[in-house]
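Let me begin by handing over the structure; questions about it come next.
Here the complex is missing a single protein chain, while all its other protein chains stay put.
Naming follows writing order (A, B and C), and every chain is counted from residue 1.
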Amino acid sequence: MCELCQDLIDPKETKLAEVLAGYAGRKGALIPVLQKAQEIYGYLPADVLRRIGRGLKIPVARVYGVATFYAQFRLTPMGQNVLRVCLGTACHVRGGAKVLETIEQELGVKDGGTTEDQRFTLEIVACIGACGLAPTMMINDQVYGRLAPDKVAGILAQYE
Amino acid sequence: MEWLTLTIDGRTVSVPKGTTVLQACRMNNIPIPTLCHDPELTATGSCRLCIVDIEGMRNLPPSCVTQATQGMVVRTQTEKVRDARKTILELLVANHPLDCMTCQKMGSCDLAKYAYEYQVTGEAFAGGERRHLPIDDSNPFILRDPNKCILCGKCIRACEEVQGRGVLDFSHRGFNTQVGPAFDLPYAESECVFCGSCVSVCPVGALTEKQMAGQGRPWEVKKVQTTCPFCGTGCNFDLNVKDGKVIGVTSNPEAPVNGRALCVKGRFGMDMIHSPNRLTTPLIKKDGEFVEASWDEALSLVAEKLGEIKAQYGADSIAALSSARCTNEENYLMQKFMRAVIGSNNVDHCART
Amino acid sequence: MAGLAITFGSGAMTNSINEIPHSQVLFVIGSNTTEAHPVIGAKMKQAVANGAKLIVIDPRRIELAEIADVWLRLRPGTDIALVNGIMNIILANGWEDKEFIAERTEEFDKFREQVQKFPPEVVSKLTGVPVEEMAEAARIYATAERAQIFYTLGITEHTCGTDNVMTMANLAMLTGNVGKENSGVNPLRGQNNVQGACDMGALPNTFPGYQNVTSPTARAKFEEAWHVPLNPKPGFMIPDMFEAAISKDLRAMYIMGEDPVLTDADANHVRHGLETLDFLVVQNIFLSETAKLADVVLPGASFAEKSGTFTNTERRVQMVNQAIEPLGRARTDWEILCELAGRLGYSFDYESPAEIMEEIARLTPQYAGISFGRLGTQGLQWPVPNAEHPGTKFLHEGKFSRGKGLFMPIEYQLPDELPDDEYPLLLGTGRKLSHYNVMTRNSAALESYSPEELAELSPEDARRLGIKDGERIKVASRRGELETRIQVTDRVPPGMLWMTLHYKESPVNVLTNAAYDKVTKTYEYKVCGVKVEKL
Partner (left out) sequence: MKTMKTLLDPCCGRCTHTPETPCRDYVRCQTEGPLCHDDPACRMERERLLRELKTEVGSQKQAVLFCTGTGCASSGSNKLIEIMDAEIKKAGLDVSVSTRPTGCHGFCEQGPIVIIEPAKTFYTRVKAEDIPEIVAKDLVGGERVEHLLYVDPTTGQAATTYANAPFYAKQHRIVLHNCGHINPERIEDYFAQDGYRGFAHALQDMKPDEVIEEVKRSGLRGRGGAGFPTGLKWGLCRQSAGDKKYIICNADEGDPGAFMDRSVLEGDPHSVLEGMMIAAYAIGADEGYIYCRAEYPLAIKRLEIAIKQAEEVGLLGDNILASGFNFRIYIKAGAGAFVCGEETALIASIEGKRGMPKVRPPFPAQQGLWGKPTNNNNVETYSNVPHIFRHGADWYAGFGTEKSKGTKIFALTGKVNNTGLVEVPMGMSLREIIFDIGGGILGGKKFKAVQIGGPSGGCLPESLLDLPVDYDTLVQAGAMVGSGGLVVLDETTCMVDIARYFLNFTQKESCGKCTPCREGTKRMLEILVRITNGEGKEEDIETLEKLAGVVKSTSLCGLGQTAPNPVLATLKYFRHEYEAHIRDKQCPAHACSALLTYTIDEEKCKKCGLCAKNCPVKCITGDKNTPYRIDASACIKCGTCMEKCKFGAVVRA
C-alpha cells in the first residue's frame, strides 16, 4: 500500500477489519460483530452493516434485519449522554411514567430520540435490575434511584 | 413405508408417517386455509390460519407444522377453530388496505378469499393504527406495496431458499415488522436481480407484476404453458393471454426444470412479443429501400432467385443459417430444405453463442 | 460439443439440472452461471446452501466466485494448463480412480505422460493461480465421492475450445466422476434450442441425430425417407460461409432467426461477406442488423405464436405451445419453409408441427419415442429410444456412448491474439443477466432496466488511464472500434476489459477476433487485444 493511502485509512475501519478477521468462518458471529462494531463507531452506520455482511458472507438484508431487531443496536448516532429511564414493573408502580413524562418535557424528545444539541439520547428500558431503588434511571453508567419528577431537572443539569 | 391412521372431522384417513396434519387434510380434500405455507419452502407456522383442534393438545396447533400421529383426532371446522381463524383474519384485515376494487391481486388474493369465506367485514378493530409505508415503484418489473404485506415471509424464503440470494428479510420487530431489502430501500437500490420469485409466492397484493397492472383480471386470462426462449435452461411458465395478447408471465409450479423459479428475462421480458419493432409484413428491397410486399410476391421472388442461382452456380452456392432460437421442427425443416430441396449440406447455425 | 463427442461419444450434458441441488462438489469453469443461466445458477446456490463444495474457475469475480470454497482466478485462455496442473496434482497424490480408468477408459498412459509436463509450479506461472489453491481444488474435486463439472462458452469460445472440452472430459474420467447421478461433465448450452438445432442436423456434416452425411448408410436412410438423392459433401461451417461469400463461391444465403452481423466475431468481416452475396433472404421477427442487408425479409412468428418443441441443455424436449395468433401478416417459420419448398418443387406436406415431429422420431434414434402426445407438461429427456421409454436422466451409466472413454493428451496453446504494446488490454466478452443476446432489447421493461453497455474495467487500469466510473470511452482492436460507457469494478482483474454482446450501439463483435477452433470453428470470442481511449 502506498503511503498516501495509508494516511487515508480510518483507524475505526482498521479495527473493524480486525474484528471481522477474528470472527471469519466462526458460527454465530453476526451479533458479537455488531456489538463490537457499535463499540467502535458508537452506532451502526449503513456502510458498516454492508461491510459486515460482506465480511461474514451474510446477505446485508439479514444483517439489517438483525440490527433492527435488537434494542441494543442503534442505526443513528447517539447523543453524548445516554439516558435510560427504567419502566420496569417496580418503577412503573412507583411512578416511573411521571418521571419519564417530566424528562420528555425537559428534553423535548421521546423514546429513542436524541436532543438537537446532541446532549442526550433518551431510551426507555424495561428493567435495569435496581428495583429496590424504584423509580430509577441511568445516565451512562450511573444509576439514579428513588426519583421523583421534581428531582429530574437537577440531575440533568449535571451533564454537559 | 409406515402408515398412520387418524381421524379428521370424523373421517378415518391413512397417511404415510412424516405427513403433517395439513398435508393429511389436503390429501383428503379437507380444506384448510393457509397464508404462510408453501410446499416448496420451509414451514414457519407463522400466520396461524391453519390452526385446528387436536384432541389432547392444549391451544390450537397450526396444522402445517404439526406431525400427524397414530390415532390422532383432528377437527378442522369447530366453532372455536373457525372463530379463531376469523379473528386472525380480522387482525390482518385491520392492518391492510381495503382497496380491493383496484388491486391487481383481486381474484387471486388469498387474504380476500378467506376474508370472504369467513365473512370478515373489515370493521373489527377499525380506527386502530395502520402502517403507512412508501410504495416501491422504483423499477420496471415489480410493484411493492408494503402496506398490503401480511408478513407471511414467503418472499423472503423464496429469495433465500429458491434463488439463494437473501435480498429480502424481515426488519424491525413486533407491530413494526417490515419485509424488504436492507435499509428498507426500494428494490432498484438493492441487490435484487428481479427474478420475481417473491412475486410468484406473494399471497396478497403486496408484490405484483408491474407490466400486468390494469391489463386483465385472473378470470379473464387464459394461461398457456410454454418453454422460455431466453437460454438453454428450458424453464417453463404460463403465458397470460387476454384478448389475443400476451399480457405477462406467471410461474407454473408444474414446470419440470424450474418449478416456479424464473429469471428477469423469462418473467418480465415477454413484452418483447408485442414490441412495436416486430416485423408484420414481408419486405422487399427496391433501390436500396424496403418496400412492403405480399407473401406471394416475396416468396415468389425468393423461389425464383434461389432457383436461378442453383441453376447457374450449383446447389453448393447457396447456404442457410438455421436457428438455435427456432423450434426443433423448424430446424428439421430448414436442414431438410437445404438438403432435399436445394441439394446442399450448407446449413449451420450459430451453435456457439 | 465435439470434444465430448470424441471422448465420450456424445456431446450433450451428461446430467440433469435438478440433480444440481443435491450435488456434493460443483466444479464450475468458464461459466457465469447466475447471469447466463440464472435458474441453474440458483440451483447451484441451493447446492452450496445444502453443503456442497464449490470450485469456481474464472478470471472475473463473478457472483459464484463470492460464495466459492475455492476461486481460481486464472489468466484468460490458460484453462488447459490449469486443469492439466490440477490433474498432475491428482496423480501425484494418487487420488485418481484406478478402477474406473482400468475398466471404463482407454489411452490413459499417453495422457498421463502428457500431464507430467505440467508440474504445479510451472502451471502456476502460466495461469497466475497459486499452487496451494490449485491443490485445494484438486483435493476437493478428486476426493469427493461425486462431483460435477459445469462449463459454458468460457471454455468453448477459444481457438482451443475443443481441447478445453476434452480436458474437462479427461478430468472427469481420471477421477471416475462420470456416468452416475450428480457426477458428470455438463456443458450448459447458451441458447434455448441450440441442443435441438444440433440434434435436428442444422449442421453441415450431420443429418438429424448426428448421422454423418458422409456415411453411405445414413445417406441411404434419408434418401429413402425423403425420396431424393442427397449430397455427400459436408457443407460450409459459418466462418467458411462468409469467406466463401467474399470469394464468390457462395452466392445466396437464407438466414432464419439469426443476426450474425451482431453475434459473430469480427463483425465488419461478416458484414462484408453478406454484402458481397448476390441474394440474401432473412427471416426474423425483428428487422435485425443482418436483416437490414437483406434483399427479402420474411416476418416470422415469435415462440408465443407457434407450437413445436425446444430441447434444453439437459436434453429435455419440451413443448412450445401457441398462445396467440402470429402478429399482423407474420407467419410461423415452419409454414414459410413449407410454402417455399413447394414453390421450389418439393412438397413439404405437413399439417402441423406434430406431424413434423412424427417424421423426426422416425429418422432420429434419440427422438424415436417422442411425440407431442407424450411430451405433455413435463417433456422427455433424450435418448428416448421407443414410445415406452421414460427418457434418460443421465448419460454413460456403465458404458460410454462410444464404448470406452477416450483419454486425450492435450497440449496447452496460447490464445490466437494476446494483448501487446499496441493493444494492451485483453477483451473478454459474455452475457449479462438482464439480456439474452440481442432480441431482449425489444422488451421495453428490460431495456429500461438495462439500456446500455457498461464495459467493466478494473480500478487499477481506470486510475492508470484516468477513466472514471460512468465515463464513455472508445475501444479499438485491429478489426474495428466502438464507443461504450465504463463501469469501474474489481470484478475484472487488472489488464482486462469485459463487455457483453447485447448492444448494437456498442457492438462488441466489431472488435473480436474471428480466429476459430480447428474442429468446431467456434470463434475465439473470449480473448483478443484492445486499446481504450477516453472520449
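Keep this in mind: a residue touches a chain if its C-beta (ideal position, glycine included) is under 8 Å from a C-beta of that chain, and two chains touch if they have at least 3 such contacts.
None of the values given here were measured: they were computed from a predicted structure.
Student: Using the whole complex, pick out the displayed chains that touch the missing one.
Tutor: The undisplayed chain, in the complete complex, is in contact with A, B.
Student: For the chain that's not shown, point to the residue among B:Ser46, B:Thr281 or B:Ser300 touching it.
Tutor: B:Ser46
Student: Of the residues B:Ser14, B:Asn28, B:Gln67 or B:Thr121, I need the one that contacts the missing chain.
Tutor: Checking the options B:Ser14, B:Asn28, B:Gln67 or B:Thr121, the one contacting the hidden chain is B:Gln67.
Student: Could you tell me which of A:Ala29, A:Leu83, A:Leu107 or A:Leu122 touches the chain that is not displayed?
Tutor: A:Ala29
Student: Need a quick check: the contact residues on subunit B for the chain that isn't drawn.
Tutor: 43-49, 51, 59-60, 62, 65, 67, 80, 83-84, 87-88, 91-92, 94-95, 125, 128-129, 150-151, 153, 170, 172-177
Student: To test your reading of the contact rule: which positions on subunit A touch the chain that is missing from view?
Tutor: 27-32, 34-35, 58, 62, 65-66, 69-73, 87-90, 92-95, 98, 101-102, 105-106, 125-134, 142-143, 145, 148-150, 152-153
As a working rule, only the chains that are shown with their structure count from here on.
Student: In angstrom, rounded to a whole number, how far apart do the mean CA points of subunit B and subunit C lie?
Tutor: For subunit B versus subunit C, the centre distance works out to 29 Å.
Student: Just the number, please: Cα centre separation of subunit A and subunit B in whole Å.
Tutor: Distance between chain centres: 43 Å.
Student: How many angstrom lie between the CA centroids of subunit A and subunit C, rounded to a whole number?
Tutor: Roughly 55 Å, centre to centre.
Student: At which residue positions does subunit B touch at least two other chains?
Tutor: If we look for residues of subunit B contacting two or more partner chains, we find 165.
Student: For subunit C, write out the residues touching at least two other chains, lowest number first.
Tutor: Within subunit C, no residue contacts more than one other chain.
Student: Would you pull the subunit B residues touching subunit C in the complex into a rising list?
Tutor: Listed in rising order, the residues are 139-141, 161-165, 193-195, 210-211, 222, 224-236, 239, 241, 244-246, 252, 254-258, 261-265, 268-275, 277-285, 290, 293, 295, 298-303, 305-307, 309, 312-313, 315-353.
Student: Any idea which subunit A residues touch subunit B in the complex?
Tutor: Within the complex, subunit A contacts subunit B at residues 46, 49-50, 53, 58-65, 68-69.
Student: In the complex formed with subunit A, which residues of subunit B make contact?
Tutor: Its residues touching subunit A are 160, 165-173, 180-183, 190-191.
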